[in-house]
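Heads up, one of the protein chains got dropped from this complex, but the rest are sitting where they should.
Chain lettering (A and B) follows the sequence in which the chains are written, and residue indices restart at 1 in each chain.
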Amino acid sequence: MNSIKMASTSSVRPIRSAQRILDFLNHFSRDKFATAALVIFSALVLSSVFADLVAPHDPLKQDLLNRLKPPVWVEGGSWTYVLGTDLLGRDILSRCIHGGRMSLGIGAAVIAMGGVFGSLMGLLSGYLGGRFDAILMRYIDFQISIPYFLLALTIMAAIGPGTLNLIIVLSIGSWPLFARYARSIMMSLRNQVFIEAARVAGGKEVAIMTRHVLPNILSPLITLTTLELSRIVLTEASLSYLGMGVRPPTPAWGLMVQEAHDYLMIANWAVTTPGVFIMITTLSINIFATRLRISTDPLQRGKH
Amino acid sequence: MYKLAMHRLGHSALLIFGVVTVVFFTNFLLGDPVRVMLPASTPPEAVEEFRRQMGFDRPILVQYWEFITRAALLDFGDSWWQKSPSLEIALRPFPATLQLGIVAIALASLLGIGIGLFAGARPGSTWDKLATSLSILGVSLPLIWFTLMMALVFSVWLGLLPTAGYGTAGHMVLPVVTLAALPLGRTVQITRASIIDELAKPYITTARSKGLSERTVILRHALRNALPPIVTEIGWESALLLTGYSIIVESVFGWPGFGFSLYHAILTRDMPVIIAMAFVAALVVVLINIIVDIIYVIADPTIRKT
Partner (left out) sequence: MAEPEISSAGSGSEANGAERPLLSVRDLNVEFTVGESTVHAVNGLSLDLRKGETLAIVGESGSGKSVSMLSVLGLIPQPPGKITNGHVFYDDKDLLSLPSGELRKIRGKEISMIFQDPMTSLNPTMTIGRQITEMLELHLDMKPSQAKERAIELLDLVEIPDPSTRFGQYSIEFSGGMRQRVMIAIALSCNPKILIADEPTTALDVTIQMQIIQVVNELRAEMDMSVIWITHDLGVVAGLADRVIVMYGGRAVEIADSEDLFYRPQHPYSIGLLNSVPSIAEPVSERLIAIEGLPPDLSERRDGCAFYPRCALASDICKNNTPRLEAKGTGGQAACFASPGDVARLTEGSAAQQDNASAQ
């Protein structure tokens, strides 16, 4: 055709990765919500890692003389037990900090197991293609279409509660998502236009990987991982609450809610506080993930 | 279309079969039914005798075969503690759950789609930011905590609503609200995202260039095309709600529904009932998928022609 459409290089001119990262950081750090969410989440992670140092009391130590002490801002509360104590006189703040270690630790373990296994399966599937790929994908479609909570609950009931069992059961529920994601990466790596373009332009493989591939992989991976973490924390809390997760007396948020459930009317702080910790965790993760998606995908920015 | 339907049917059968099988094996292979049924103090010989009597000493595959051939005829055996068929026990509380579920899903869907459309039609506005923030709040809510907080505030402190029980409309309010919160958040998010995607498409420019009002453009043109992901999400949330959230909410509010009974069956280790309930749950998921598919076909009349 008599087309006078000339190569409009300006519109597809690859954005340099350095510029891109700067642009991202710039945009992200100016986003108050995102920064706040990230800071809060980091604080939670740090306090979990250093729980022994941060927690003012031994989370298991009972102080029967100081049972059901209210938090400091309520009449009768004291600075010794800032967030009050539970029925056995254990310090709620310390238990919540250690509970964070439990919840986030389980989350991390599940993501490590499910994430690594899933990613390997996904990469393999995308690489091998053919029969293996077809069967695996069918299986994943199948598993993803089952609401997993009921299954997790019945399996936990059958094999018995406990941290290790919990991690295994949650990992089984988690790996297909990572497999699906890793596979899609593998597939797109094979035929991605911009990589081809970079290769034609004479880019070295490693440079291509770091400059063009990584930024495109990282952001969805972080989003997937964080959202999955939030889901795992919620599921773990629910299972522990139902007595099919972490076993007492280990401090875990869901378990604390359950233990304090019965005396909700006389000591609501024992229920409220661990719940608030769960809420802060999931909220900071969800805000972070949502904002991350906006920062890395310029097309999304207009939408917010 | 016919092929697609057959494919879906195959998938559904497989789903039900898979769920039932997994629950069977985790219960009978990983757990020991005899230990559950007999008191811990039973002498070992008596345990073995009982095992033989019940046929639990046979190879697991033989037991499975017996189980699955009966299950195919909807016979899941009798409950261990209540002497009536498991399936009956599994189905009996379901209407109570549906009562909550349907109201909660309807609430979440209508409100969620409405808010999502409103926010998605004016991205970046204050209203949009408000809706987005609330939806993030909604999907972050830990159900176990939220249910207790609602009970604390509205029943204990304000005394407006009954804490627990079944019967009046008042009893339904708190369970419905807590069940609806999460699906509502997700429906808002998915509706907003889907309508924003749709509004960026060329046919929308065409619709606007015709002089149609923005309202008409959204309701008459964009909504129908934006529907598939929304319906999928609502379907998925409904499945989660009926088979998952209900366990927690019904337990807290003492609502005698499916979730409550399932939890009871789990605590009492009533394996035949657990399996029958897993079967019912899988059936529910399948039915929801069918409803979703039907709505697809209604939303996109061109599917019928392919």
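To be clear about the criterion, a residue touches a chain if its C-beta (ideal position, glycine included) is under 8 Å from a C-beta of that chain, and two chains touch if they have at least 3 such contacts.
From a predicted model like this one, the values you see are computed outputs, not experimental measurements.
J.: Which of B:11, B:58, B:129 or B:208 touches the chain that is not shown?
T.: Answer from the full complex: B:208 touches the omitted chain.
J.: Even though one chain is hidden, which residues of subunit B still touch it in the full complex?
T.: Here the touching residues of subunit B are 124, 200-203, 205-213, 216, 220-221, 224-225, 299-302, 305.
Methods note: only the chains that are shown with their structure count from here on.
J.: Could you list, by residue number, the parts of subunit A that touch subunit B in their complex?
T.: 142, 145-147, 149-151, 153-155, 157-160, 230, 234, 237-238, 241-244, 253-254, 257-258, 261, 264-265, 268, 271-272, 274-276, 278-279, 282-283, 285-287, 290, 302-304
J.: Can you name the residues of subunit B that touch subunit A in the complex?
T.: Residues 11, 14-15, 18-19, 22-23, 26-27, 30-31, 123-124, 128-129, 132, 136-137, 139-146, 148-149, 151-152, 156, 193, 196, 236, 239-240, 243-244, 247-248, 251-252, 262-263, 266-267, 269, 274, 278, 281-282, 285, 289 of subunit B touch subunit A in their complex.
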